[in-house]
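What you see is the complex with one protein chain gone and the rest in place.
Labels A and B are assigned to the chains in the order they are written; within every chain, residues are numbered from 1.
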Amino acid sequence: MKRNRLISLLLVIMIIGLSLAGCTTPAQDSPEAPLPEAESPEVQAPEASGDSPITVTDQGGNVVTLDQPASRVVTTFYGQTYAMIALGLEDRLVAMETGADKRPIYSLAAPELMELPNVGSMKEFNVEAAIAAEPDLMLLPKRLQEHADAFAAVGIPVAICHPESQELLEEMLTMIATLCGQPEQADKLIDYYDETYDKVSEIIAPLSEQPTVYLAGNSDYLSVAPDSMYQASLIARAGGRNAASGIEGDYWVDVSYEQLLSLDPEVIILPSEASYPPEDILNDPQLAELRAVQNKRVYAMPSAFEAWDSPVPSGVLGTLWLLAKIHPDQYSIDQMRDDAAEFYREFYDFDIDPSQIN
Amino acid sequence: MAKYFRLPKAALFSVVLFLLLIAFVISITHGQFPISLSEILAIVTGGEVKDITARVFFQLRLPRTIMALMAGIGLGMAGNIYQTIFKNPLASPDIIGVSPGATLGAAVSIVLLGSATLTMATGAFIGGIMVVMFVLFLVRLSPSHTMTTYVLAGIVMGSIARAFIMILKFFADPASELAAIEFWTMGSLASITASKVLTIAPLFGLSLLGVILLRRQIDLLALSEDEARMLGVRLTQVRLFVLGLTTLMVASIISITGLIGFIGLVSPHIARMMHQRNNFTTTILSGLIGAIIILIADTLARSLLQSEIPISILTSLIGVPVLVYYMFRQKELRS
Partner (left out) sequence: MKPLFQIENMSVAYGKKSVIRGADLAIYPGETCALLGLNGSGKTTLLRAACGLIASDGKTQVGEVSLDGLTDRQRAKYLSYIPQMTALVRGKSVFEIVLMGANPHLHLLESPGPTFHQAAREALARLQLTDLREQEFDTLSQGQKQLVVLARSIVQDTPVMLMDEPDSALDFRNRHLVLGVITRLIREQQRAGLITMHDPNFAMAYCDRLLLLKHGDIIGQIEMNRDSHPLIQEKLSQIYGPIELIRHRDSYFMLQRT
């Protein structure tokens, strides 16, 4: 009796072990596993010169040196992948973060990326999967910089990215474009940003009235973006005042109904990735007295493309959209649609469906 | 008196070591970076392989497998020792405050110093050791030095540590820091490199050696306190030593892996079921079984999905059925 149990226990362990061996071994040899070098055509190093090494300081403060422009890049965070697309460098990606199917922009702008091997995400990053893609440049967000050692140990250069504000976003774009030997691609984007923000500033400069805007959190409208969040900077750029400007914090801050009622914003904005519709707020009996609710000025940021409320390359469109929402007389939503379409055509190389911008 | 069948010691070890070898080979040949068994043989025998393959093998794959081996041995042995000296089959590193202490240390360094692995590991190590020192200090202050006092002091310090962890979590940035703390408590061998393993190896080796040398005293601690004292066991000092060494062992491991659940609880039970004894042989057996479980769990963690799965999810999935089995088996023995 005893013996049988013991033996069966051992058998189970062995079976698990062997079936494991059985089901994972073939995957390694299967043709879909990336066979670098042999298969992928060498991307032509751009005219930026292939001889002199490229040196930049990354956003973790480390000096990164490449002998040649990077031609095989692995990204680990969607912000980096977006940047590669916006810079027109998406064909240099050999592996990317997991979860591409959840971000609509990939299927619109670069459907071929959906076929790339995945390396995990910020939370569960797989070092070996990244190395298996044999990159010559590894982009890591600051939160994964602990893994930089592992790549250093196998001789793969790493650049740390930390695009937490418009300035840092521009810095990252320049850094990536430079490492890929095409800094002018970043210049083009940054010029566009400068122009657009100048234009917006001109529009709002003469306005005396600045409506108060409540930028609600992703998971719950009883949380709000305090001033130090990137999201809040959109409000100021678009000519509004942050309803939560007196509240401390560097991430979504929870507020109570009473607090929200006393803030009494004129406009409520839901971020692109909000998990609830504007109707939830409009129908909430506790909030019926809010000015924003009474005037039906509760808007959800479009979610069909990218999270415009975050520091991504298309974040500038978030400011334009917000401008159209809080100052519709100065800048109409139709105009915004045209500008967005032009932006995506110019930098992402595809045509959007303007009706998806509400 | 029913006599239960016992496998002879040599046979028992042959089986366990054989399974360990299989688990080791599976672990070392599996991962997202393709390295075949023949390539490994070539690396070991000095044959021709691609440069990157050799580097991945020596810098990542082998260290990770060795870390899994060390973690299993350490947590399995420590679990058995805790259960013996606390005379409690459910004792685990939690009971004396190592785990909450290490979590607190890791949380402090994540929130205050950022989540670089080395600072986090140092923080976890210091936190684990500190909380245990406070526990021992608390026992010193109390008039009674029985094992119950240790357990109570462990609960007190563990609760204080958890309260501080909650405070830190409250102030942590939910996007990055909070997630990092949560992730740390689920454990992972994903960021193991050769240099990290080499950093903790001396501490681990030292504590392992100490535990092996003190094996006879650990056995004596299984007796009642009066009997142990009357057999000349210097109870206070020996307890201090043994707890210190096991704490060092556990802290050195979890400082770089994060918390790995259930191993310290489950492997001693399997070892006892197999050996039908509880002595130092069982302690070693418990370590080897822990190593087998972690090797399998870690191999699954890195190959089931393309992303890494936290290892505690898998060790718990493996551990819970064993505990349930143990629960029912116990009832059967009583009736």
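Definition applied: contacts are C-beta pairs under 8 Å (C-beta built on N, C-alpha and C of every residue); 3 or more make two chains touch, one makes a residue touch a chain.
Keep in mind the model is a prediction, meaning the values are calculated, not measured.
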Considering the entire complex, write down the shown chains that touch the omitted one. B
Residue touching the undisplayed chain, where the options are B:Q217, B:T247 or B:S267: B:Q217
Touching the hidden chain in the complete assembly: which of B:S92, B:S207, B:T246 or B:N278 does that? B:N278
Among the options B:K50, B:R140 or B:R234, which residue touches the chain absent from this view? B:R234
For chain B, enumerate the residues touching the unshown chain of the complex. 1, 87, 213-214, 216-217, 219-220, 222-224, 226-227, 229-235, 238, 272, 275-279, 282
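The rule is short, and it goes like this: only the chains that are shown with their structure count from here on.
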When the centre of a chain is set as the mean of its C-alpha atoms, what distance in Å lies between chain A and chain B? 38
Can you name the residues of chain B that touch chain A in the complex? 4-5, 7, 15, 19, 22-23, 26, 29-34, 36, 52, 55-56, 59-61, 115-117, 120, 173-176, 179-180, 183, 188, 190-191, 193-196, 270, 273-274, 292, 296, 299-300, 302-303, 306-310
Interface residues, chain A side, partner chain B - complex: 2-3, 6, 9-10, 13-14, 16-17, 20-21, 24-25, 28-29, 33, 98, 117-132, 134, 143, 145-147, 149-150, 153-155, 250-252
